[in-house]
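To start, the structure itself, in structure tokens.
One protein chain is absent from this view; the other protein chains keep their places.
Right, chain A next:
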Amino acid sequence: MRTYLEFEKPVAELQAKVQELKAMGESGDAVAIGDEIARLESRASQALADIYSKLTPWQKTQVARHPDRPHFVDYQRALFDEFTPLAGDRKFGDDQAVVAGFARFRGRPVAVIGQEKGNDTESRIRHNFGMARPEGYRKAVRIMELADRFGLPVVALVDTAGAYPGIDAEERGQAEAIARSTEACLKLGVGNVAVVIGEGGSGGAIALATASRVMMLEHAIYSVISPEGAASILWRDKSRAQDAATNMRITAQDLVRFGVVDTVIPEPLGGAHRDPDAVLTATGDAIAASLAALDGLPADEIRRQRREKFLAIGRNL
């Protein structure tokens, strides 16, 4: 059973009719019904194309958070062979909101770091809904340093509403952990690429997305604060999230314009969740192209380019 979003209602209605006809077709005049089904299905896909060609930032927010949207674990299975996760920050614990380790990407060894939200109650709790604690970022730092030592590029897949706001996270230095992870990205003498596959939530995202190449899926969002958070602070009204989403410019298309994102990875019609295989392949190709562009650069040059890229952001607006 597909989950339809509020604004996908016209498509849902057409698809419901198709289902109805299909059920009828099993008993009645198969030919006439077959024509009608084809007609309705083409109308449904046209409606979907129309809706998705002009998604508002708030609608994109819902697509980016869609429960059926491919998560880190799907990318990891499709793109990374011999994935070997490593646990723990060697200081306090292991945080499953960040999954990290080493794997082969199209034959070559790489470090993989991803934020995983989980896809059912049990896994969501295990991954804390993708909201990392300090241990998650410290694990990421450990893996980055290891990758740097052995000359392996780092691939980060970003999908988080933000770093976890809890007492334990604060008392173990959430802010410092995020800052050190950003710093670790900037110190890497190997290339790193980051892909925002769903939500890029604030400091929790930049800690992994300070990368030589930053990419974003077509309907992903990347933002300094969630639209709901901005609404409750700036408008003092959570229901203004739609306005906040629009005003903050959180879409891939806007962020390319600001020079924050290098590449937008196209999603299949109707969003990544409608054809996961297509988006996994497209993401793999984009990662491969970004890594290829960084291959062979000396460590100092990689560091210099990454720093200058970030220093240049905003200077020509």
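Keep in mind that, in the parts below, contacts are C-beta pairs under 8 Å (C-beta built on N, C-alpha and C of every residue); 3 or more make two chains touch, one makes a residue touch a chain; residues count from 1.
Quick note on the criterion: contacts and distances are computed from a predicted model.
The UniProt record for the undisplayed chain lists the protein name "Acetyl-coenzyme A carboxylase carboxyl transferase subunit beta", from the options "3-isopropylmalate dehydratase small subunit", "Acetyl-coenzyme A carboxylase carboxyl transferase subunit beta", "Aldehyde oxidoreductase molybdenum-binding subunit PaoC" or "Anti-sigma regulatory factor (Ser/Thr protein kinase)". In the complete complex, the residue from A:Leu157, A:Ala230, A:Ala272 or A:Leu294 that touches the missing chain is A:Ala230.
Touch with the chain that is not drawn comes from one residue among A:Thr61, A:Gln96, A:Ser202 or A:Thr283, which is A:Ser202. From the set A:Ala97, A:Val112 or A:Met248, the residue in touch with the chain omitted from the display is A:Met248, counting the whole complex. When the omitted chain is restored, the residue from A:Val112, A:Cys185, A:Ala241 or A:Leu280 that touches it is A:Cys185. Along chain A, the points of touch with the absent chain fall at residues 163, 165-167, 169-176, 178-180, 182-183, 185-187, 202-203, 206-207, 210, 222-225, 229-230, 233-235, 243-244, 247-250, 254-255, 258, 260, 307, 310-311, 313-315, 317.
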